[in-house]
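Okay, handing you the structure first.
What you see is the complex with one protein chain gone and the rest in place.
Chains here go by letter, A, B, C and D, matching the order in which they are written, and residues are numbered from 1 within each.
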Amino acid sequence: MRSAKIGIADTTFARVNMAKFAMNVLRQYGNVKIIRYTVPGIKDLPVAAKKLFEEKNCDALMVFGMPGPHPLDKQSAQVASTGLMMAQLMTNKHLIEVFVHEDEAKDNHELYEIARNRAEKHAHNVLKILFKPEELIKDAGMGKRQGLPDVGPIKL
Amino acid sequence: MRSAKIGIADTTFARVNMAKFAMNVLRQYGNVKIIRYTVPGIKDLPVAAKKLFEEKNCDALMVFGMPGPHPLDKQSAQVASTGLMMAQLMTNKHLIEVFVHEDEAKDNHELYEIARNRAEKHAHNVLKILFKPEELIKDAGMGKRQGLPDVGPIKL
Amino acid sequence: MRSAKIGIADTTFARVNMAKFAMNVLRQYGNVKIIRYTVPGIKDLPVAAKKLFEEKNCDALMVFGMPGPHPLDKQSAQVASTGLMMAQLMTNKHLIEVFVHEDEAKDNHELYEIARNRAEKHAHNVLKILFKPEELIKDAGMGKRQGLPDVGPIKL
Amino acid sequence: MRSAKIGIADTTFARVNMAKFAMNVLRQYGNVKIIRYTVPGIKDLPVAAKKLFEEKNCDALMVFGMPGPHPLDKQSAQVASTGLMMAQLMTNKHLIEVFVHEDEAKDNHELYEIARNRAEKHAHNVLKILFKPEELIKDAGMGKRQGLPDVGPIKL
Partner (left out) sequence: MRSAKIGIADTTFARVNMAKFAMNVLRQYGNVKIIRYTVPGIKDLPVAAKKLFEEKNCDALMVFGMPGPHPLDKQSAQVASTGLMMAQLMTNKHLIEVFVHEDEAKDNHELYEIARNRAEKHAHNVLKILFKPEELIKDAGMGKRQGLPDVGPIKL
């Protein structure tokens, strides 16, 4: 694939504009067209994703969400993730789920940095999936992380 | 889209007539036709939603439920949410799940106010999804909440 | 709808013949034909439901189960409920899940009464879904319960 | 139905050859043809079941598994059960899930006896589903158990 249409789905519930970080990365790559779709919350993302695939003909998506810290939020995140997985299986297209849970960080500053780092690194990942899959194969089993530093492979 | 048919699905189990609050908002918008469908409990909502989409040709839905505080109620809510997500993926149409859990509030008065606030704000959200999606994009990552005050975006 | 074919699916695992209570209610309504289908346990109910819809052309179903009190039983109930929800989404027809969990009651007598009450009330609900949906709309948000007394709407 | 093709799916992970017990029962019934399909673990069973239904034209299945005692094993069992349920809904055919959890018994001897008893009783159940459904209706709500003695119906 030489050029691609990448969809961005995100929420008004999130407290960080993660899509902005990702779009800054994606835009540096010349042959990418971006379509953005914002919904209220994470449970609205699966059908937004499916519509981006089927009605907007996106080749791949990045899907951003920021679930809260409570048990109900975790349950919502699982329903949303299951829906995002189904949307992929129904279309045979990739989306990268970029979820940052509020309780991953000890304070707002750290949360913001996790969100920025995860969004940027996954923007590179979606580009690799579309344009350079061989680079992902090269990194298989290498302990890559998004939002945090890579942990690297286990060395014996 | 200039006009729309909006379906309302709700339950006799809930202790607040949330749909009423939402319909008051929706009716202020001139080009909306409303179809209401009431079922006994939250697990009856997914197929009601699918029928509203496919048999009544609704463009979008609001789906109201009030799960109880017990573990079994949480399990029912997860099954219902999964079904509502599937109904959307099978039809490529949006529904906004407006669930208020009884244990979100410390007393009946607070529960009622959460329910009213969430119903009204999500009525505005469904109108934005249908008629003004650009307003949602403008609010991406802004920490919007329904049922409670907005928390706003993280500022560094 | 003026007449209907109502399917009844239940199990040999349950300790109360709940279907009997429901059928007594349904039979008082003249234009109902009943088809009964009994399976061993609750995980056998989803495909039984789908067969009643598709092979027996039932218009709606009542599905009875009595999950045990152990964590494995709760897990089975969730799988069964998810399957019953899918059966509805695949057919666009309603079924009312009438599950009574053994640990809902403090003794066998109470369990029996919950089962009877829930079966009877939901028999009325399935009749309303088929023949008088406007009665359900009238009761929206009214805190109706099955198996226990109604809690009623929240009054401020 | 006068004769049937019954599929048997089981695993190399299980520690008891449960299928053997079931086949001994099934073979006493003259008009049954048995097809066996063994896979490594319980998560391999759903597609094995679907292939037995669709590629081998089985009329019904028995599916045997023995999940371990750890939380990960319970999670695997839930994924497997959900898949087995979907396989039924996609084909409109029955399978009886015969799972014995290692932590159901206090020692190996009891585990073996539960496995044998459950396999044999469910072999009778699959025969009833196929050939004598009226016997299951007769036992509705009778507190039948497999792997353990029947508990019987609640008597007031």
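By definition in this document, contacts are C-beta pairs under 8 Å (C-beta built on N, C-alpha and C of every residue); 3 or more make two chains touch, one makes a residue touch a chain.
Given the structure is predicted, the values throughout are model-derived calculations rather than measurements.
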Touch partners, limited to displayed chains, of the chain removed from view: A, D
Contact with the hidden chain (one of A:Lys50, A:Lys93 or A:Arg116): A:Lys93
Touching residues (missing chain, whole complex) on chain A: 74, 77-78, 81-82, 84-86, 88-89, 92-94, 96-97, 101, 104, 122, 125, 129, 133, 136-137, 139-146, 151-154, 156
Chain not shown, touching residues in chain D: 10-20, 36-40, 43-44, 46-48, 50-51, 54-55, 71-72, 75-76, 78-80, 82-83, 86-87, 90, 108-109, 111-112
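Here, only the chains that are shown with their structure count from here on.
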Type of chain C:chain D copy interface by residue overlap (half), same or different: different
Most distant chain from chain C, judged by the mean position of its C-alpha atoms: A
Interchain centroid distance [CA atoms averaged], chain A/chain D, Å: 40
Multi-chain contact residues (two or more partners), chain D: none
Pairwise touch network: line, ring, star, complete, or other: line
Touch relationships between chains, expressed as pairs: A-B, B-C, C-D
